[in-house]
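One chain of protein is taken out of this complex; the other chains stay put.
What follows is subunit A.
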Amino acid sequence: MSYKKGTNVMLLLITLVSAIFLYQSFSLKTLTTNQPIGPDFFPKVISILLIITCIISFITTLKKTEDRKVELEKFKFVIYTVVAAIVFVMCWQFLGLFYVCSFIFLFALLYLYNNNGSKFKKILTSLGISLVVILFVYAVFGKLLNVLF
């Protein structure tokens, strides 16, 4: 990923977010009369300042002559992990089977990340570690802290 391009995309996204906030703050009603400034004042000021700074940063990034590459090491692992986390939380939220879901999630990541040894050995160690961790979660969060999952 190019540093300049990455920065510009990020700035664009932030500008978009601040524009949404700015638009929304206009619909905030200032019903109270005894307050010199209402709930819309601060959001308006901040989002306008944010848009201005994004433009300034955009210009300073453009002015910089040298560009560099941002290393996204093993980016496919980042994608796998985020997707796995999303699937895990969705299963947890909608199916409810917290312990089963988290066991599968943990096992999948451990298996995916490990590139040492044979397939059989990898499955065995991943299963072992997942089991110990989930038991730990059950004992500490489920029993000791009384968290209802």
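We adopt the following convention: a residue touches a chain if its C-beta (ideal position, glycine included) is under 8 Å from a C-beta of that chain, and two chains touch if they have at least 3 such contacts; residues count from 1.
In this section, contacts and distances are computed from a predicted model.
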Quiz prompt | Absent chain [UniProt protein name; select from "Peptidoglycan glycosyltransferase MrdB", "C4-dicarboxylate ABC transporter permease", "Holin-like protein" or "Electron transfer flavoprotein subunit alpha"] | solution = "C4-dicarboxylate ABC transporter permease"
Quiz item: At which residues does subunit A meet the chain that is not included here?
Solution: 1, 3, 6-7, 10-11, 14, 17-18, 21, 24-25, 28-32, 34-39, 41-43, 46-47, 49-50, 53-54, 56-57, 60, 70-74, 77-78, 81-82, 85-86, 89, 92-93, 102, 105-106, 109-110, 113-116, 125, 129, 133, 137, 140-141, 144-145, 147-149
